[in-house]
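First the structure, in the form of structure tokens, and then the observations on it.
With one protein chain removed, the remaining protein chains of the complex are shown where they sit.
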Amino acid sequence: MTGSIYALVGLGLTMTFGLLDILNFAHGQMLMLGAYGTFFLVRAGVPFLPAMVIAMGGVALLGVIVERVFFRPVRATPVNGLIVSIGLIAVIENVALVAWGADPKDIQPSLVGAVQVGGVSVILQRLLVLGITVVLIVLFSVFLRSSTLGKWIRATAQNREAAALMGIPTDRVVSVSFALGSALAAASGALLATLFPFDPFVGEVPVLKGFIVIILGGLGSPAGAILGGFALGISEALGAGLIASAFRDGFGFAILILALLWRPQGLMAPRRSR
Amino acid sequence: MGPARLIGAVFLALAFLVPFAFQFDPYLVHLSVLVALYALLALSLNVIWGLAGQFSMAQVAFLEIGAYTTSILVVQAQWSYWPALLVAAGLAVAASLLIGAFSFRLTGMYFAIVTLAFAQLITMLVVNLPALTGGPYGLPARFRPDGFAAGPLQLTFASAVDYYWIAVATLAAGLFLTYQLAGSRTGRAMSAAREDELLAQAIGVDLRYYKTVAFALSSVLAALAGGYMAPYLTFISPSMFGFRELVNLILMLVVGGVGTLAGTVVGASLFVVLPEVLRVAGSIRLGVYGAILILVVIFLPQGLAGVPALLWRRLGWRRGVSAGGGSAGLQAAGAARLEPTPPAEPR
Partner (left out) sequence: MVTVTPLLELDAVSKRFAGLDALQGVSLRIDRGEIVGLIGPNGAGKTTLFNVVSGALRASGGRVLWEGRPITHLPMHRIASLGLVRTFQAVRVFPGLSVLENVLVACHLRTPGSLLADLSGAARFSRAEREARARASEVLHLLGLERHAHVRAADLSYGLGKLVGVAIAFAVRPTLLMLDEPASGLSPDETVALATLLRQIHATGVSLWVVEHDMRFLMGLSQRVVVLDAGRKIADGTPEEVRADGRTRLVYLGAGFDEPVPEPEGPGE
């Protein structure tokens, strides 16, 4: 189940990396903001799902602003983009810390209790989260594949110049893509929040996992991100069960290393022309 | 000697007089030690990033390896200091070779992520092996490097000044080596790798080899800094090597000027002294640093060391060579360009 969240995060990251060649570390912050946004809305009485959607929207908007203001000027030099994103993490985290304090918060799960599935006790909320993420992933994939905008995004990701020559408004596509990526991150955050308590630092680890996921799946490939996400989630769970669970996070890295050794372009790297 | 070299040499000579200038005021000496140590760390990043063009987030991890290995060997295994330091450096090199082995054939972005993953891994190891490392609560490092005599100086490491001497000496050596390296055959190959990997390959540069060398060298510098840091601060803990440190380090180098030797020192000085002078509230310091980082990267990517060259150009004088006013040999790469050239076909 964690795999599905990883997939979500990975998808979001692919959106930004695939297009902008920017490793946006601040992606994790979008996740965090999504969690907080949903939290406040829920506290104000809005039911979970709509709250999540609104939070997604808000974060998407923020994503557009971030892209316009911060990433666009450094588009020429990907490393600078990376550094900018690191700076952003610092700033956003700090703001969140000051605004909301470091004490953990959580969102009440919509489903309480557990159910027995083949001898294993499964928490219902986790199933719900899994369900929602799957729905989101499916929706997103369909969108990418069939809608005009989705096609534009894919075209721009493959070859920006050619896309521009064909009349696709690449700049706007990039902004939209960033927005979508951020929205996905926000969703991940909101969902995560129903399962675990969160604080301003919650974004850090998932982002790293997200990067592992997209490397596994091949940078720039949405399908790969999905596969990678699930692969990571499952292997982590297995590993944690078999060996010490303290090293659960370490599995991600081990897998990363293995993957890089074996198949450097990832499971499903798309063909990219420059 | 060219003007830049002369300035550099003079500066280094002056560096040794600093404690005298400060009349051995303990506070100022303490700051100097920190500057020297951070400059060493910044130099480490500069070698792999400014010279060879590979952005790495592992330097803090190497710092951590240096600090912890030295401390563990001395405190737990009763080793004497200098051999322990040597082993720590060796361990860092081994780690860098390992990382390089499987990530250098990929594009720079992959490498950056792998270095980050590595850093996380190290911290995870430290936190989860408390018997060895004291876990999240840290490890007291209340030992003293074995004293020795160096010329007229008798170093006992009983006071901060002695740490300053050793740190500055190492820094000076590091700066010197880097300067020589940059102007040498190896250094030029690294510069080529930084500027255009495909072109470099087309003329015969073995990218993997040169990147590995740069990374290994950089790991040694960072590990040494860590090895000095542990006994100096008498206490180390995983929280000292986390995200904050990373931001700090990047900030130092970017603001000082990536790819320039002057930048290493300027950046380190700035970000050791500034917080002390401004007493910025700790809780928003990280955010402020992040903001500065963003602004500098967007508006002044060559950092402070690039300012002279910038002015040079603005005033319309002779079309500048590679910018970098105070640099000596290292080319100011701006913030090194990581062209995400897809590895067209995996070889």
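By written order: A and B. Residues from 1 in each chain.
Everything below uses one rule, namely that contacts are C-beta pairs under 8 Å (C-beta built on N, C-alpha and C of every residue); 3 or more make two chains touch, one makes a residue touch a chain.
These numbers were taken from a predicted model, which means no experiment stands behind them.
> Which of the chains on display does the removed chain touch in the whole complex?
B
> With respect to the chain omitted from the figure, which of B:8, B:100, B:187 or B:256 is a touching residue?
Checking the options B:8, B:100, B:187 or B:256, the one contacting the hidden chain is B:187.
> Among the options B:139, B:205 or B:250, which residue touches the chain absent from this view?
Within the whole complex, the residue contacting the unshown chain is B:205.
> For chain B, which positions touch the chain that isn't shown here?
Residues touching the hidden chain, for chain B, are 176-177, 180-181, 183-189, 191-192, 194-196, 198-207, 213, 318-322, 331-334, 344-347.
Keep this in mind: only the chains that are shown with their structure count from here on.
> Applying the document's contact rule, which stretches of chain B touch chain A when the two form their complex?
Residues 55, 102-103, 105-106, 108-110, 112-114, 116-118, 120-121, 124, 128, 243, 246-247, 250, 254, 283-284, 286-294, 297-298, 301, 334-343, 346 of chain B touch chain A in their complex.
> Write out the stretch or stretches of chain A touching chain B in their complex.
Listed in rising order, the residues of chain A that touch chain B are 21, 23, 70, 73-74, 77-80, 82-84, 86-91, 93-95, 97-98, 204, 208, 211-212, 215, 219, 246-247, 249-250, 252-253, 256-257, 260-261, 264-265, 272, 274.
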